[in-house]
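Missing here is one protein chain; the remaining ones are kept as they sit in the complex.
Presenting chain A:
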Amino acid sequence: MFDWRWDFTFEILPRLLQATLNTLAAAGIGYGIAVVLGLVFALAQRTPSRIVTMVVRECVEFIRSTPLVLQIFFVFFVGPQFGIRLSPWVAGMIAIGLHYSAYLSEVYRGGLESVPKGQWEACTALNLSTTKTYFRVIIPQALPPSLAGMGNYLVGIFKDTPMLSVIGVAELMQAANAIGGSHYRYLEPYTMVGIIFLAISLPAAGLIRVFEAWVRKKLGMN
């Protein structure tokens, strides 16, 4: 029953590794979008305008309370009905980036709130503009407490990239499905996908902790 075939494994490995690059690219691009958009969402919730705060707050809640796979389908299949036709990659990156930006905005919000009030007051006393207050004083201090959460979601987005296979993004899961379908063997491709994910996720978590320590040291805070 457990007939693992090594020759088949080595035969499909190059194709899986190729697809791994796409998975990494998808995670990287999606995360890049989420990191920037998440900051926009977090800062938008701190503007003096109550309306902006409320609207953004509701959007973030909405994104967090609905499944990622629905959001992927929505962007890809509902978009064209409104004349927005996107390729699987573009639709996938928008959906996953938006999804994780909602989570990251919460991480940033916590980080921003952890900066003591006295830092804001010192910025006022030095007459720094609001923009410079944020980018030179508040955000650098909000970063270290946010890094652990940011790292978790980096691993999270990586592990969620297989969902992009539902709209045909040629990442690892899609490649494994295709191999399995054409060879009628699923054991090796799926096992290898699991191993590849494990081989990347585990060291990544460690590297993130090293990076976190490095940033703290770099900012003179320990």
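By definition in this document, a residue touches a chain if its C-beta (ideal position, glycine included) is under 8 Å from a C-beta of that chain, and two chains touch if they have at least 3 such contacts; residues count from 1.
Following the convention adopted for this analysis, contacts and distances are computed from a predicted model.
*Asks:* Of the candidate names "Amino acid ABC transporter ATP-binding protein (PAAT family)", "Dihydroxyacetone kinase", "Peptide/nickel transport system permease protein" or "Ion-translocating oxidoreductase complex subunit D", which one corresponds to the UniProt protein name of the undepicted chain?
*Replies:* Checked against "Amino acid ABC transporter ATP-binding protein (PAAT family)", "Dihydroxyacetone kinase", "Peptide/nickel transport system permease protein" or "Ion-translocating oxidoreductase complex subunit D": the hidden chain maps to "Amino acid ABC transporter ATP-binding protein (PAAT family)".
*Asks:* Looking at A:40, A:84 or A:126, which residue reaches the missing chain?
*Replies:* A:126
*Asks:* Among A:83, A:118 or A:206, choose the residue that contacts the chain missing from this document, as touch is defined above.
*Replies:* With A:83, A:118 or A:206 as choices, the missing chain is touched by A:118.
*Asks:* With respect to the chain omitted from the figure, which of A:5, A:136 or A:209 is a touching residue?
*Replies:* Considering all chains, including the one not shown, the answer is A:136.
*Asks:* Since one chain isn't shown, list which residues of chain A touch it in the complete complex.
*Replies:* Looking at chain A, the ones touching the missing chain are residues 116, 118-119, 121-122, 124-129, 132, 136-137, 140-141, 219-222.
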